[in-house]
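Everything below concerns the one structure shown next.
Omission of a single protein chain aside, the complex is shown with its protein chains in their original locations.
Per-chain numbering from 1; labels A and B assigned in written order.
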Amino acid sequence: MYTAEFAYKKASSLAEALQLLQQHPEAKLLAGGHSLIPAMKLRLAAPPTLIDIAKVPELREVRLEGNTLVIGAMATYYEVETHPQVRQAAPILPMAIELIGDPMVRAKGTIGGSLAHADPAADLPAVMLALGARMKVVGPSGERVVEAERFFKGMFETDLGEGEILSEIHVPANAGKQAYAKFPHPASRYAVVGVAVVIGPEGVRAAVTGAGSHAMRLTKLEQALAGQPLTREAIEAACQGLLPPNDLNHDLVASRVYRAHLVDVIAKRALLQAAGL
Amino acid sequence: MAEKLFGKAMKRVEDPRFITGTGTYTDDMTLPGMAEAAMVRSPYAHARIKKIDASKALAHPGVLAVITGQEMKEAGINSIPTGWLHPGIKTPPHYPITFDKARHVGDIVAAVVAENRQIAEDAAQMVEVEYEPLPAVSLGSEALKPGAPAVHDDIPDNICFTWSIGDKEAVDKAFASAHKTVKLKLRNNRLVPNAMEPRASLAQYHKASDEYTLWTTSQNPHIHRLLIAAFIMGIPEHKLRVIAPDVGGGFGSKIYQYPEEIIVLYAAKKLGRPVKWTARRSESFVTDSHGRDHETVAEMAVDQNGKITAVRVETIANMGAYLTTFAPAVPTYLYGCLLAGPYTTPHIYCHVTAPFTHTTPVDAYRGAGRPEATYLLERLADVMAHELDMDPVEFRRKNLIPPEAFPYQTPVALQYDSGNYEAALDKALEMVGYQKLRQEQAEWRKQGRYMGIGVATYIEACGLAPSALVGSLGAQAGQWESALVRVMPTGKVEVFTGTHSHGQGHETAFAQVVADELQIPVEDVSIVHGDTGRMPYGWGSYGSRSAPTGLSAIVLATRKIVDKAKRIAAHLLEAAPEDIVHEDGKFMVKGVPDKAKTFFEIALQAHLAHNYPADLEPGLEATHFYDPKNFVYPFGTHIAVVEVDPETGRVKLLRYLSVDDCGPVINPLIAEGQVHGGIAQGLGQALLEEAVYDAEGQILSGNFLEYAIPRADDLVQIEHDHTVTPCPHNPLGIKGIGEAGTIASTAAVANAVMDALRPFGIVHLDMPYTPQKVWQAIHSARKLGQAAD
Partner (left out) sequence: MAEKVRIKLTVNGVVHGSEVEPRLLLVHYLREHLGLTGTHVGCDTSQCGACTVHVDGQAVKSCTMFAVQADGASVTTIEGLGSPGHLHPVQEGFWEMHGLQCGFCTPGMIMAAADLLNKNPNPSEAEIRHALEGNLCRCTGYHNIIRAVQYAAGKMAQRSAADD
């Protein structure tokens, strides 16, 4: 029930957070704590220092900048889910967030925390891939912006380097018709398979979570649908054998073969919903 | 006349404390000077303990003691006994802390006591245990194979006991001459009870008087006191007080005598300080006794008319690593004896083999044996009906015991007291609109949608227990119940019961009945339970015994009070006791309404007693020990309607409906609540829950991230009604309702899922019907179908 001991530092600005990270290289950032604290309670993680960035004002803002929705990394699920501009500009976000955990989880968990954690069964990484979002990262050597594609690298592994903080997520506003469909784990309710699709002017972007070591684009699907009218038949035909089972996760709930099948089914459902069919 | 409260949906009197967060559960308690304990548990299912080095833990600031099994054994702490013996049963020792070998993941190897829980948990990780891991076995049938690793060295074949009931020869004959037979291989999945309150125990030792007090999460504090005092610690019973304060659900898992209770008692004396231990949920998963876990071959035979002629059952019932308090009773008397179900089956034979395995002990979980029996019978009934090309309802109707057959003697020891099974079935069918639903199902199928309708008709034997009967069956104790009713000088009444309420609402339902019997306001009645220091001996609550057995004792004690009150009234009114009537809340001389005394006046005079005649004892209290003449036999019909998504294999519950008969209902709010909760648990078994072990004996679903219990969105509002067939042999005619929901719902949901899968030619799948399993079955069936085309 108890975590190991740790020292607690609270940052009140982004600059202070960066400085604290410099001083405590072995520290972990604490955002909503809803991935980190459960892991610490089970003593799967025992960071000697936590730097709490949840209340850093610069990291909490959600705003529309031209055609980009800027989401502060420390905005909570709840704040984003209920934000009127988000609902307008990127309806897939509230749609996916509604299916994350439960209201208490959504009250504390943050968008940035989820993306930085890169849990292979987390929902938002797939959504960000489908949206073509970009991650703004600040670190000792300044700022950089990373495409979602390049951000998720492996199981719990991102492009974030030592001393770096994910500060903002830049989401293209009004990217097209969009939907997220999820097959939840019966116990944990994380995604066994979740598929996000955005039907934009350039075609379909689709991404899957839960299937492999990290969220990934469903390129085969995107290609199969390229240049095609999105009819039910076309969608059904395209959603076949999207991922080879051999590379997929497997656990008590879903074998590789079943998971591969679920990817096809959930992708189809997300597409049908996005296309309004 | 005061309003009669029997049958009234009264709000519960216990609720104000719970809805305001002021209940007192064991872990809520803190005593001055209290230390806290954490357990060092084996990470291996089977390992020899070679060495325990506690030096680092002992050196950790705040650590008070590290206790080992060796130390407790040397201090004279004995093994934990089991309470139900079969001829030839093996009862290997179960020491609170093991010292030779660990026999399941979670087996306690040492206990750390420290100033607080944090320190205890930190230090528990510092205790260095050198293990020699040994091969383990987790599945019952595997444990029975030659060469399987032995759980206990002196039981090389792992067989705890074998047991059988019924006339094998007659059954074999019936099968040989049957019109049709069906055979199913079934696995009744292992479940983790998961009462929402994790177990906790707090012990205090009073040096001056050499007395102990134990607060613990228990359904039956008296059983703990008996087992601990007489068998485990060898202390005088009156030197141990066991209190079960508010308890957050039990479902069987809080019946048993657990090691941690002994450890905190021992530590409290050793340290001279109160010691508390509270389980973390992941500890609960590996230490609370599990439920079910059967591997069974079940067969049914019928004649040309579709009448069941015989049932034959061979079961392997996994006992886990040690025998807990009631374990041997569950897959035998509570299972084999129930295999007639509600049917007129003339010949039944059941043979059970119970092996030890390197897993958490298995004992009673809500329903205990009866859900297993019902599941098996109801699956057989559906498969047979299909074989006979009959509607499953018609098959059941043909075989139900008719109302005029009661009392009905089954071929497996029980005599059913009363019943009208077809009436409950008809009511359920009408409520659900059965014919229409079947038509709808046919239409859905044309559209490629798979609705399933599952019916389960059930009976259960509960109200544990007629002592002589269970004694003859192997119980080492009768299971009568006691009650003490104490009227105070002000006319307020305290009722002490040996049963225990951990959600069942006894404080309300029992008070309703007592208020009726004494014709006093219900606010004047207080039900006291869960404290061996306050009430006579009792056996606690499980097996739906509290109302039929516990309340019967209360009613009979209350009637003694009324008798005595009449005699007091007669004295006060200068009349003959025979002339006193108890009406409108008064004791009056028959036909002379102004010659009357109120209950208050009598209670006061009973205590003032200054001008009593010589033959009248002062005071007004009565004790009654009630031993039921028979079990009680609730029954009913449950119907589940589900939809299976063939693409994902996911099962969705569309409707659930139950008609139950538990005799007259004391408080419909409470009775229905019991049914709802039971149904949810049964549905959990059918769709979600399974304690999965790997071949090495590691549990793979050992927390709520992996083990799914039903959540709000897994269920629907339940449609419920009842019929009333009184029990002929207890004072109120009541039966039990605590387990009915669980007993019937697993079978109803299972039958519904299988009904939905019928178009694919799928005859049987084992629970739980997880999406993967259902999809896999559909997928294979389709492939087969394609191959055939």
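Heads up, the rule we're going with is that a contact is a pair of C-beta atoms (placed from the backbone, for glycine too) under 8 Å apart; a residue touches a chain by one contact, two chains touch by 3 or more.
Keep in mind that this is a model prediction, so the values were computed, not measured.
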Of B:Lys11, B:His206 or B:Arg782, which sits in contact with the chain we cannot see? B:Lys11
Among B:Met431, B:Val528, B:Leu573 or B:Leu669, which residue is in contact with the omitted chain in the full complex? B:Leu669
In chain B, positions touching the absent partner: 11-12, 14-25, 27-28, 30, 118, 194-198, 246-249, 251, 278, 280-282, 502-505, 669-670, 672-674, 676-681, 703-705, 709-713, 715, 717-718, 741
Spell out the interface residues on chain A facing the chain that's missing from view. 1-8, 10, 30, 33-34, 37-38, 41-42, 50, 52, 54, 78, 98, 101-105, 107-108, 187-189
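In the analysis below, only the chains that are shown with their structure count from here on.
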Can you check how far apart chain A and chain B are, centre to centre, with Cα atoms defining each centre and the answer in Å? 44
Contact footprint of chain A on chain B as seen in their complex: 117-118, 121-122, 125, 280, 282, 647-648, 650, 688, 692, 700-701, 704-708, 770-772, 775-776, 779
Residue numbers on chain A that touch chain B, as the complex places them: 1-2, 4, 42-43, 183, 186-188, 252-255, 258, 261-262, 265
